[in-house]
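Only one protein chain is missing from this complex, and each of the others stays in its spot.
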Amino acid sequence: MTMSTPLTGVIPPVCTPLTPDREVDVPSLISLVDHLVAGGVHGLFVLGSSSEAAYLTDRQRRLVVETVVAHVGGRLPVLAGAIDMTTPRVLDHVAAVIGAGADGVVVTAPFYTPTHPVEIARHYRLIAERSPVPVVAYDLPVSVHTKLDPDLVLDLAAEGVLAGLKDSSGDQAGFRAVVAGARTRHDITDFSVLTGSELVVDSALAMGADGAVPGLANVDPAGYVRLYDLCRAGDWERARAEQDRLFALFGMVGVGAADGHMGGSSSALGAFKAALRLRGVIACGATAEPQVALSEDEVERVGKYLASAGLL
Amino acid sequence: MTMSTPLTGVIPPVCTPLTPDREVDVPSLISLVDHLVAGGVHGLFVLGSSSEAAYLTDRQRRLVVETVVAHVGGRLPVLAGAIDMTTPRVLDHVAAVIGAGADGVVVTAPFYTPTHPVEIARHYRLIAERSPVPVVAYDLPVSVHTKLDPDLVLDLAAEGVLAGLKDSSGDQAGFRAVVAGARTRHDITDFSVLTGSELVVDSALAMGADGAVPGLANVDPAGYVRLYDLCRAGDWERARAEQDRLFALFGMVGVGAADGHMGGSSSALGAFKAALRLRGVIACGATAEPQVALSEDEVERVGKYLASAGLL
Amino acid sequence: MTMSTPLTGVIPPVCTPLTPDREVDVPSLISLVDHLVAGGVHGLFVLGSSSEAAYLTDRQRRLVVETVVAHVGGRLPVLAGAIDMTTPRVLDHVAAVIGAGADGVVVTAPFYTPTHPVEIARHYRLIAERSPVPVVAYDLPVSVHTKLDPDLVLDLAAEGVLAGLKDSSGDQAGFRAVVAGARTRHDITDFSVLTGSELVVDSALAMGADGAVPGLANVDPAGYVRLYDLCRAGDWERARAEQDRLFALFGMVGVGAADGHMGGSSSALGAFKAALRLRGVIACGATAEPQVALSEDEVERVGKYLASAGLL
Partner (left out) sequence: MTMSTPLTGVIPPVCTPLTPDREVDVPSLISLVDHLVAGGVHGLFVLGSSSEAAYLTDRQRRLVVETVVAHVGGRLPVLAGAIDMTTPRVLDHVAAVIGAGADGVVVTAPFYTPTHPVEIARHYRLIAERSPVPVVAYDLPVSVHTKLDPDLVLDLAAEGVLAGLKDSSGDQAGFRAVVAGARTRHDITDFSVLTGSELVVDSALAMGADGAVPGLANVDPAGYVRLYDLCRAGDWERARAEQDRLFALFGMVGVGAADGHMGGSSSALGAFKAALRLRGVIACGATAEPQVALSEDEVERVGKYLASAGLL
């Protein structure tokens, strides 16, 4: 499909189900896509952080995109992350995911290597030049260790370099600056501003954001779609109640990290996958190496979060 | 060649000469290897930070290792970086560089994805298990955003997981802890502690380090070999004078960053390559995308540093 | 007056007007208080960050509190910051500001000295034990370099140690956790959750916050009171428009920092004071040493922001 911009709605970053020996579990991935489509989501984002893109080999990345694109069959736009350290390496991934059928690519600033704003701008310009599909910037300081400057994002939007922003920075003021700029600058059209937060989707949409890319939407896609629809309808009271329910559900991400025997990332990804297994969507909750696995007791606590949210 | 451990001496992280269109300049790379060997260095480290490993595609990385290994022909050990985000991706690079002939691999902790000490340990164990050649840990917090804990490094050394450490953390106290532990712990043998600093090689060797991996040794390999020999001979006064000369030479890394129009990394890598071109070692000073290039004026200032150090 | 808790509404952190030789300008301070009261604000917070508390000597701090308390005469509650590094030093400030008539104290976690969650809890408990007035926690990681944990804040609220939170962390998810906890935990009553942001007051109130402490309310108190009233009335569309107007006005904080000749803090404080002078509220825009002053050109640009917002 050709992606119509701007992207709007709920676009989950699709988890990558793995087999116990850490290969992509294709049937489970297809089942997860069905679960998301049935939940009413408006697009899919594969090879993002919730997809464990950082842990997947090039071969596995390609398999994920091919599988999802083939199964979706054009019903929804499929964005794919092209996550790597610098421009030349990202360009290889861009070529790969487009070859596998992605409708758009999602790209961070350079990382690992210390960088500079001028280099970040050049990075996106070079990628857009060579990409036949829209490029969405991915602002994820917790991984990239630089924050995208709102004015830089807006300038690249005006140039036609960027088609959108996925903002997982947690910086609401910067997010608002992009939303406001995208609305008020006359040189910007069709630019999509998406929040990566699970927890302030109502606020983001109230500010004027176009949509959300919440990892927790893997677990409860219908909940996020409901939240989106309530916001669009201007029913802010019920939207807040739905967001508060999802906020409580998000507490699951802490089950493993609470006692310090693993980090927050392993805990969160493990919880999402445990929840998907408990809900019968995927076959196995394994996360990629070298992440620490949740214990049985921790998986049980994930189950309690699901039960409290009415999802079991 | 089979790498004899522990590694000692000066082991430059070999720059990767590029053509104006950013392909690996194989003749210049061979010329650079000749320059380093003629300088008396004790080993070579390809695909490190000074090699712009973060910017090279997989194809380019392989070409670099093959070229250097073939040209060295076993005269010196060749270490190769296997720089990527997580275990599964690093394992692919380990296989690639060993396939291309590397005598040892150099591996950081996981990056991009937030990590945890238990996961760092597991990462190195899984890699060592699958690597037929020695594994050297690379401590580079400026890129990896975690610091390797000295006790963890020593425990992995005792287990036989790690054959050495390249410490570019700038944390001299932690470095000393590893040097002291490697010397005093009875369960550790043949572990090589290498400083990644250009600036405190004399201090590191005085503490008991085994060697150094200074990027500036691309420019002045003979200087670092002289420094190493003076330290080994216990001639600390002349060692300090040589280190001070190299300290001053290192000032070249700031020529581009001084006025803020590029970052420190672009400036430093650009200066090393400009110096190599001015010294007639390589054909072109280009750095990989999206780095900012030094201006002609800045290159001229690199030349003044070379002249002051007696290298032009 | 006795402060009735929970605090609600708009509670500006009151700027401290200085004379050209950096003494407290008492007539201007009184004029500023009149300006804020006329704007309809619901309380005053002296000796916060926007008050340049970090720059005021003990003598100046006392003069500020005495002046404001005397002039307000009980019409509004007056909170005072007790900003210092550790418990014993904070306790001295708590005694001083209460002696000068403050109705409540605002206290950060320990800073300068590296700290630990257990010590932060102990810090607040010791202060509350010795303070006859309510204690409000001040979460300001940009200055304190630790972030208050939402669960710790809620536990201290339940214990009666804390009467409120001023959250200037910029972490909306953590803020929402405190708001939600304060509403749902049965062991918490009368706890006031206040945002320190200028830019997402509508979002904060939509989440259920009790009020806001925006530095920009010095410049436009009536605007923030209007925003507060619109939110309380559930008129989110007009609230958003008012917040967007204030968002644009806030752009003034960048006039000095844009070209890098001063930092963001000097630029913001200088802009607030320049705006107050241009609006005729205070006599002189001087900021405390060693801050860099705005140039005449930069002050002129502040004036343009005021004009665009209808404030000149």
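Which chain is which? They are A, B and C, in the order written, and residues in each are numbered from 1.
FYI, a residue touches a chain if its C-beta (ideal position, glycine included) is under 8 Å from a C-beta of that chain, and two chains touch if they have at least 3 such contacts.
Please read these numbers as outputs of a predicted model, since none were measured by experiment.
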| item | value |
| --- | --- |
| Chains in view that touch the one left out, judged over the entire complex | B, C |
| Full-complex contact with the absent chain, from C:35, C:123 or C:301 | C:123 |
| Per the touch definition above, residue among B:30, B:158 or B:206 touching the missing chain | B:206 |
| Touch list for chain C against the chain that is not drawn | 22, 49, 54-58, 60, 83, 85-89, 92, 110-116, 118-120, 122-123, 126, 142-145, 261-266, 288-292 |
| Footprint left on chain B by the chain that the document does not show | 170-173, 176-177, 180, 197, 199-200, 202-203, 206-208, 234, 236-237, 240, 244, 247-248 |
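In this section, only the chains that are shown with their structure count from here on.
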| item | value |
| --- | --- |
| Most centrally placed chain - per-chain CA mean versus overall CA mean | A |
| CA centroid of chain A to CA centroid of chain B, Å | 35 |
| Touching two or more other chains - residue numbers and ranges from chain B | none |
